[in-house]
Structures are given as C-alpha cells and as structure tokens.
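Read the structure below first, then the notes.
A single protein chain has been removed from this complex, and every other one stays in its place.
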Amino acid sequence: MSQSIPAYDPALDAPAHHHAIYDYDSGPPVHRGKFAIWLFLATEVMFFAGLIGTYIVLRMGTPTWPDPADRLAVDITAFNTFLLICSSATMVAAVEQAMKGERGGVLKWLGLTILIGATFVGIQVYEYFQLIAHGSLPNVDIFWSTFYAMTGFHGLHVSAGVVWLICIWIAAALGKINKENYMKVELAGLYWHFVDLVWVVLFTIVYLM
Amino acid sequence: MRLLYALLLLLVPVLGVYTFVTADQHGWWFPDNVSTYGPSIDRLFYLIQAMVAITFIGTEVLLAWFMYKYSKRRDDRGVFSHGNHKLEMVWTAIPAVLLLVIAFAQMGTWAEIKFQKGFPDGEFSMDRPIAEVVASQFDWRAIYPGEDGVIGTMDDLENPFEFVVPVDEDVVFNLRSRDVIHAFFVPQFRLKQDALPGHTIPVWFNATEEGVYDLICAELCGWGHYKMAGRVRVVSRPEYDQFLADLDQEWFSNGMEEVQ
Partner (left out) sequence: MTPPPPPPPNGHAAAPPIHGAPHVAPGEGAPGTVREHHEDHHELGFLRKYVFSVDHKVIGIQFLFSGLIFMVLGGLMAMAIRWQLAWPWTEMPVVGRLLFPQTGKVISPEFYTVLFTMHGTVMIFFVIIPLLTGAFGNYLIPTMIGAPDMAFPKLNMFSYWAMIPAFVCGMAGFFIEGGAAAAGWTAYPPLSTIESAAPGSMSGQTFWLLALTFVGLSSMMGAVNYVTTVVKMRAPGLTMMRLPLTIWALFIAALLQLFALPVLTSASIMQILDRVADTGFFTPTNLVVNNLTPDATGAAAGGQPLLWQHLFWFYSHPAVYIMVLPAMGFASDILATHARKPIFGYKPMVYSMSAIAGLGFIVWGHHMFTSGMNPKLGMTFMVSTVMIALPSAIKVFNWLGTLWGGRIRLNSPMLFASAFVSMFIIGGLSGIWMAATPVDVYIHDTYIVVAHFHYVVFAGSVFAIFAAIYHWFPKMFGRMMNETLGKLHFLGTFVFTNLVFYMMHQLGVAGLMRRTADPYAYEVYAHLQPLNQFISMAAFSLFIWQLFFVVNFFHSLFFGKRVGRNPWQACSLEWAAPSPPGHGNFDRELSVHRGPYEYAAPEADEDYQPQWEK
C-alpha cells in the first residue's frame, strides 16, 4: 500500500510561467458550433414533442374535438405557412452568398428572410387579436389552451429567430461576415429551417386535422 | 484499522439481515393480511426478498472481504487484469435469469388485481358495483345505490367516513375524487389505488375477516393529507343488509320530510 504522497516541489510542479494554450480538435470533422446547434435542435425537438404529445393525448381523451376549420382562419394561415416556407428558400440563398463572401447578396437575402419572418409573426399576432376579440381566450376550453400554447411557443421561436437574423444582418452590414466565418449565417440558418419545419407539423395537426 | 473498516462494511449485511428477521417481533412488519389476493402479494415479496437477500449478502460480504484482504500493506503490485470475458458472461446471464423469473412470477397476480377483464362477476361487478367511494379534501364517503341498484340516481345512499362491506365476498366498487388526487389504501387488504379526478376507477377486493380497518389516503392531497382518515368496516352478510336498511331509512325519511 503506497500511502505516501509525493512531496511538493515548486520547481517541478508549479505551472510554467510562460506557456501556450493547447486546443486540440478531435471527433468527426464537424464544426464545433454546428455540432452544438444540432444538439440544441435535438432539445428543441423534445420540447415540441412535449407540447405535441400533450395535444395528441388531450385530443384523444376528449369525446368531441371541434373542427379547427370552424374556429380558425385556415386560409390566412395557409398563406402564412407558404410565406414561411419561402423564407427557408431565401435563407438558403443567404447562406450560399455568405459562403462566397458576397456581402451584398447576404444583406439582400437575409433581409428578405427577416422581412418574411416578421410578416409571419405579424400575421399571427393579428390572428391572435381577432381571436381574442371574439372571446377565444386560452381559458375557454382545452382546444384553445393547446392552440395558444403550441402556436405561441412557435411564434416565440420565430421571433427569437428574427432577432438572431437581425443581429447577423447588422454584422454583415458592418462588414463582419466573410468567407471565414460564414458559419455564423449557416448556424442561424439551421435554426431557421428547424423552426420552419416545426411550423409545417404544427399547421398540419392544429389547423388541418 | 483495516479490520475496523471491513467489519464496518460487514456490519451492514449482518445487522440488516438481523433487523429483517426480528422485525416481526417489534411490529415493524406487514400488518396482518385479510384479503384473498394478499397472500400472493406477500409471497411475491418473500420470493424477491429471498433473491435479493442472496445477492445482498453475497456482494456485501465479498466487498468487505476484498477491502480487508487487499488493503494489506505490501510492496508488490496488484493483479494486472483488465477483465475477463467469460466472467462477464456469467454474471450477466445469472442475474438475467433471476430477473426474468421475478418478472414472470408477478404477471399473474398483477392481472388478477388490476386487469378489468378478470374482475369478479358475482353479485357485485363492474356494471353493478357495491358502491362508489368518493374522496375529497379531506374526507371519504361511500355512496351506495338505492333500490334501483344504480349509482347517480335520486335514491342513492350516502355514508360519510365509513365504507361498509360484507365479509368473504368479492367486492367491486368505483373510486372517484371530487377535487385533487387521493389514494385508497388499506394496508391489511394490500390494496392501494389512486382516486383520479375526472375518472371513475373500478377496484375490487375480498376481505376475509370481519373488523374495522383504517382507510388511509396515500397520495399527497394538501395540508390535511395526514389526517384524511376513513374506515372500512367488514361485517357479516346479515349485518351488511341491516346496515343498508338503516342507511336507507335515514335517507328516505329525511328526504320525504323535506319534500312534504
């Protein structure tokens, strides 16, 4: 049993006063940020899975579920969905421009994405106002509870995405986005596509089914 | 010093087994069972206890022994081993078998207690429950169907605090809650079931001995949870009929006087 603890020797054990930082790269050849964003999106998937799972359970457990078409403006929202899908396309274009280092292209396509995203949120807020004016508050019944929770949290995600894109747009306008760090645009793009995809799912189950 | 630590580790299985063995004398053991399916639950408990006790004693004794044996001061090195494939297989396979035994041993009992298609179908059944037991903060009441045998009609008979059932008969009742979640627990029946607001849950048991048993609320239901006591009174058939007649008398007369 070697209980003895090696004596402390400042000459050997003290940190070198003047040293370098060693930062290694291991694992699959994926950018760290991209890897992390995927992990983050996994948590987001689980978050929405919680909400959607709740919706499914509650809907199954309710004898008569109202027809969404009677209660919601499906056509406006269908248009809104179309808009959001378009914004995914403009986002792809923005990332492409960023890869090439085209500042003008980034500003244009990113700007368009931001515009569409903001419109989407605007239309949703308008829809909320209409509904609330008709007294359709979240505490009226379980249909409205789930409706507001799901669309509301999605709306918050879109809004956060818009803010994120605006930050990048400003950075690009200041000339801080270039070929080397185009990844900043791509990461936001991944998030944007995710939010878009979630909406397609939500729209289908909340508005159409 | 190393002996002390080894003994300390050894003390756990020794005193542990001692406590379990002598627990009965101190009343630290199951309250007497008075239900028909109680014995099969207890048997399962003892079966698992036997398997668990063997693993418990075996692993703890090995641990204490190794700690003693291999902490001796020596200058040579320990065994340079990274594992043993065969050994891994063995100690994966044996517990796997044991665990499967445990898993299969309990399925029958579980189905007997809880599966609705196996519910008793005598005088009391899921369609004609003996009563509805309703929990609310912080009391119990039993609602018996009146003449018509249907619960939820005008002639229902309500008995606060006490649930009276006939002895040696399969009793099916509906469990409900008016507000939050409660649970129906009678230790002597080996029976526990949550009362879920918004749901009616059928429950059955067959009490084999007359007597009065504490009905305990076993799910946190607010500040008064600890005192949400009720009573289950198990009586002979004639007494039960008499009880129902008295209850009917009580309700019927009260109701009529008010109407007139």
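By written order: A and B. Residues from 1 in each chain.
By definition in this document, contacts are C-beta pairs under 8 Å (C-beta built on N, C-alpha and C of every residue); 3 or more make two chains touch, one makes a residue touch a chain.
All values derive from a computational prediction rather than experimental measurement.
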Visible chains in contact with the missing one: A, B
Sites on chain B contacted by the missing partner chain, in the whole complex: 1-2, 5, 8-9, 11-12, 15-16, 19-20, 23, 26-31, 37, 40-41, 44-45, 48-49, 51-52, 55-56, 59-60, 62-63, 66-67, 70-71, 74, 76-84, 87-88, 91-92, 95-96, 99-100, 102-103, 106-107, 109-111, 113-116, 136-137, 178-181, 183, 185, 187-188, 190-194, 196-199, 201, 214, 216, 218-227, 229
Footprint left on chain A by the chain that the document does not show: 1-3, 5-9, 12-28, 30, 32, 35-36, 39-40, 42-44, 46-51, 53-54, 57-58, 61-62, 138-142, 144-146, 148-149, 153
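Keep in mind that, in the parts below, only the chains that are shown with their structure count from here on.
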Distance from chain B to chain A - Cα centre to Cα centre, in angstrom: 47
